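Report on the structure given below.
Left out: one protein chain. Kept in place: all the others.
All chains are identified by letter, namely A and B, in their written order; residue positions are counted from 1 within each chain.
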Amino acid sequence: MLQILVQVVVSGLLLSGVYALVSIGLTLIFGVSRVSNFAQGEFVTLGMYATYWLFVLMNIDPYLSLILVVPSFFLLGIIIARVIIKPIVGAPPIAQVFATIGMSLVIQNVALFFWGGNFRTIKTSYSETIIRLQWLNLPLAHLVAFGVAMGVIFLLYLFLKYTYLGKAIRAVAQDRQAASLMSINVGLLDLITFGIGIACAGIAGTVLIPIYPVYPTIGFPLALIAFVVVVLGGLGSMTGALVGGLVIGLLETFTGFYMGSALRQIVYFIVFILVLLLKPSGFFGQRGSEEVGFK
Amino acid sequence: MMGKPYDFSKNKKFFWGLIILVFCFLLPAAIKSAFYLDMLVKVVLWAMVAGAWNISCGYGGALSLGHTAFFGIGAYVSTILFLKFGITPWIGMLAGGFLAIFFAVALGYLSFRLHGPFFVLSTVAFAEVLRIISIHWRSVTRGSEGLSIPFKPNWGTFILHNRLQYVYVALCLLLLVFLISYWIERSRFGYQLMAMRGDEDAAESLGINTLQLKIIATSISAFLTALGGTFYAQYIMYIEPHTILGLDFSVQVALISIIGGMGKAFGPILGSLFITPLSQLLRGWFGGGYVGLHFIIYGMILIIVVIFIPEGIFTAIWGRKERSNFFKDLISKWMNKIGVFKT
Partner (left out) sequence: MLQVRKVNKKFGGLWALQEVDMEVSKGNIFGLIGPNGAGKTTLFNVITGFYHCDSGNIQFEGKDITRKKSFEISRLGICRTFQIVKPFKDMTVLGNATIGALSKVRKVPEAMECARESLQVVGLADRQNILAGSLTVSDRKRLEIARALASQPRLLFLDEVMSGLRPTEVFETIDLIKKIHDFGITIVIIEHIMSAIMRLCDRIIVLHHGQKIGEGSPKEISKNDSVIQAYLGEDYIA
């Protein structure tokens, strides 16, 4: 019994790493630009497709393809930020919401249009490997996903804490006006942060494709989960996104195992309601939440 | 315009309104083609549902992308009551409406603590949960297989004989929504809704109970949307979770209202006249291998409209004095926003 419990916990943890990564991208974008990127899930989808095609067409190992995925998604993020996000920073909520939803619609359907609705998976020589620690099953792909996610999060943490650019980003998140008065190019940072957020999504996609199949609408539930994680952990808080991701990942695996897949799909939603009722500002965050109104 | 005295006498307006109404009811009889009648049904239905959305979201400013939940509730409740208990959908329609109100109130109390994008998100989440429930609650909803209504025409059971009859029922529903919107616009309720949309704090300082107002507006909206859901079920005779509880529906409804002009009774009608035929045609042209192309176009329209013309295309074009400058303004606005002119 205990063994099963531990197995479930470990599986949940492994999954949650990826949730945390996607959510951190989201919360970063929100913290700095106050923009809620409803299309965050779609960029994970794009990451999955990109890795898929690199593997199928050019035989590039998914984890190696990170070398290509990271910079290209970062660049993609900057371009999109310039064209679509920049006009909606500070715009009324309706503009923000519908612009990013419009983006999500476009991406989903472009994927549908070009690549069809079929589920596509990757099979590498090691994607089926399971490492066994006595009675504990640790699928290699899951481990790598978790490892990469944590690694990226750690790197981001170092970046934000110790580099000048990172500190500038934190400054903008705390007080946009003050930061601009300190000759920080806030507009440029909006772009960079969005690029980072998208790159996170892309990385998440890359480590997910060896585990899950990709299809055009896989991003949507992910986006919802990411939002719940962000609300749970506190808007704009990186630690919150990390902890929130862990909590949700664990909860989901637990309910999935003990209570069936139907409940598993809506457990995040139940969490959402509970958070709304009990502690709307989340575990760690208050920043930005006044503007989103948790009175 | 708020507070503006009417330019022309009320009688003249009423007279023209009547003419248009009569025209609307006579025109369908002249159409013989099944394709165009079907299109007409859809245009009217979408105008009606978008109009319902407009009541809580256009006037009240509480942007919801979860209205598909109310639509789905209406459709499922009336259909299940009919198939399992033989209750005529004319009554089932009302039952669906009331259940929708119940959900609107319950979820409203939770969601209205949030503002901006997070409120929108919560509406999306609620609708999504309903969709998942309807997929899994197979004993009641038959899950993804959906529910079919057998074709036995009978006015008593809301199964009509031909498309023309559906057009008329749809027109009546649209008229209902339009009259309600029209009344709201000129009533104390409507003024307060619009004030709340303008600035909530200021509205509260002037004695407006914003929470109550939002819930009332959303309830009205939910009820009417559910009516539309029942109509849809009775027209298409088949319902399943993906179409009637999917995000696509919510987005289309919102899109129609936004493009046509939010916060105006006519807005959704204009929006539907523009969008519905467009979507039908796109679906028709790009059938088969080009699935989803119309959504790409939707998405792009959404992005463009929302960034540049928040007041709705029609109000923007028709309301402007210099129409020729409309596109020039648009382009220069975009260039401004992305900072092309920044040194």
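Simple rule for what comes next: contacts are C-beta pairs under 8 Å (C-beta built on N, C-alpha and C of every residue); 3 or more make two chains touch, one makes a residue touch a chain.
Here the structure is a predicted model, which means the values were calculated and not measured.
K.L.:
So which of the visible chains would the left-out chain be touching?
P.N.:
B
K.L.:
Given that one chain is not shown, which residue among B:49, B:194, B:247 or B:265 touches it?
P.N.:
Hidden-chain contact among the options goes to B:194.
K.L.:
Mind listing the subunit B residues that contact the chain we can't see here?
P.N.:
Missing-chain contacts on subunit B: residues 1-4, 186-188, 191-192, 194-195, 197-199, 201-210, 263.
FYI, only the chains that are shown with their structure count from here on.
K.L.:
Mind checking the centre-to-centre distance between subunit A and subunit B? Centres are C-alpha means, answer in whole Å.
P.N.:
32
K.L.:
Would you pull the subunit B residues touching subunit A in the complex into a rising list?
P.N.:
Against subunit A, subunit B makes touches at 63, 65, 110-111, 113-122, 124-126, 128-129, 132-133, 136, 247, 251, 254, 258, 290-293, 295-296, 298-303, 305-307, 310, 334, 337-339.
K.L.:
Which residues of subunit A touch subunit B in their complex?
P.N.:
Counting only subunit A, the residues touching subunit B are 36, 38, 82-84, 86-88, 91-99, 101-106, 108-110, 112-113, 117, 187, 216, 220-221, 224, 227-228, 231, 262, 265-266, 269, 272-273, 276-277, 280, 291-295.
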